[in-house]
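Shown below is the structure under consideration.
Apart from one protein chain that is not included, each protein chain of the complex appears where it belongs.
Letters are used for the chains, namely A and B, taken in the order the chains are written, and counting of residues starts over at 1 for each.
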């Protein structure tokens, strides 16, 4: 910088982008209020569904309502965090189709952060509160034998779940680089993954569980950490330390997401839209 | 400022072959283009739809990576040094807006200042100039989504220039604009070109843009450069000629010939004739005519670039 004093007053470009989005939203105030409420409503319904199902059966997949809520809470807190930060990447299909991605590529900023900053989902804020609320309720309903390791796991799990879901969002969206008309396929893994992780994975059977839980890694989002926090042995046989190791799945997923994204941008550059 | 060396871009497309089978076929959108553009040049890049104009522009701006060949813009490799290049170039892609749809136009400019990290006084200076020359003031506070196409395009031009780019790429800057906006955009670009510090590359369908703005014309067809030179050179090369249109009191005598010119049209029962001048000066042709017939009125028609280009596109390859 030849003249550092002249650019010192400039805001961080990404913050500027977010600010622009915020002001754009202000022009749709009523819709915004409705979306704020309905978004929270979505999480409420997901949680209510868990209650309804446990109304019909005292135990589902060998777990009680309190135990299952632990998984639901970890999942929804993590998912909403991810959805709020990078969930907007879902729109990549549209950006590719309309050429918005070209406009993004000629700006002097990173591609992924720019796309992420194109939306600021404040409307999902209430949902985050609901998600964390469920987790708090779940902690209260269970009789947990607290140790420092468990406290740490409880605090860190929603964050690593968020990183994990964020990676899933990016990978699912990247599909559009190769297949613009991929439509809803991505949501099978993002929203589908959330639904999968919201229940004890013992309910799922056979290869379906093997694929979602261990191959894609959704078992380590909430199920294994919840078992470790609750000090419950895994009916499926993984040792207790698997729960404490679960956070490591997040950086692994993030690495994969980063590679897939890079390959996707490269593919886009070699084929265009 | 811009160098392209044997630049190529191949796309693989799937073509229907039979009812269900699809065949992969490689299509060269850009097929070995070599060009060098100096600082301050204004280059018109024209060609029929699908000739490879936009593909070239995308490779120059770092959106697409070339299949082979070299590109340098401002000494940078567009794809690899994308963000550094972005600070040096301005891009207006017809339908791909750089503006914030829901915000007033002025707000978009303010945001772009932070995105491109432009010091306040530089930003102000450039913005004032654009506001004057493009007449932005009347809609500076209108949300972009409510602007007319012409107003928006003036906004896009400003947005592309606020960080003081050394090269400006314009993809169809006047397409679909009303007459007033077209004029505003053209005279603004002409003014910009006069300064000599901004290099300008524009693709267009509207040859009036070229005639008004660009001394140099690059014609591309099927991914190859078929002409690179001035408009006059294009005329010389493709045999476009000036024409002399003459209104006569009485038709020309039968078998009349004018040395160095060919009679190419007769209208109104011989009261209006058109000669195409092959290397003879208009004055000499007029002199030759006045001796032979009663001339009421005459005019010299400059060659029409549209015709030349149309001829170029339809010519057998």
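Please note the rule applied: a contact is a pair of C-beta atoms (placed from the backbone, for glycine too) under 8 Å apart; a residue touches a chain by one contact, two chains touch by 3 or more.
The rule we apply is simple: contacts and distances are computed from a predicted model.
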Check: The chain that is not shown, which UniProt protein name from "Cytochrome c oxidase subunit 1", "ABC transporter permease", "Carbon monoxide dehydrogenase" or "Anti-sigma factor antagonist" does it carry?
Finding: "ABC transporter permease"
Note to self: Given that one chain is not shown, what are the shown chains it touches?
What the structure shows: A
Next item on the list: Give the residue, chosen from A:79, A:204, A:244 or A:268, that touches the chain omitted from the document.
Entry: A:204
Check: Out of A:136, A:185 or A:248, which touches the unshown chain?
Finding: A:185
Check: For the chain left off this view, which of A:79, A:95, A:165 or A:196 is in contact with it?
Finding: A:196
Margin query: Residue by residue, what part of chain A touches the chain that was omitted?
Written below: 28, 30-31, 33-35, 38-39, 41-42, 45, 48-49, 52-53, 55-61, 94, 179, 181-185, 187-189, 192, 195-196, 199, 202-205, 208
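Note that only the chains that are shown with their structure count from here on.
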Check: Cα centroid separation between chain A and chain B, in whole Å?
Finding: 47
Next item on the list: Within their complex, state which residues of chain B touch chain A.
Entry: 11-12, 55, 58, 61-65, 67, 79, 82-84, 86-87, 89, 91, 93, 95-98, 100-103, 107-108, 111, 113-121, 143
Margin query: For a test of understanding, state which residues of chain A touch chain B in their complex under the given definition.
Written below: 3, 6-7, 9-13, 15-17, 19-20, 23-25, 27-28, 98-100, 102-103, 105-110, 266, 269-272
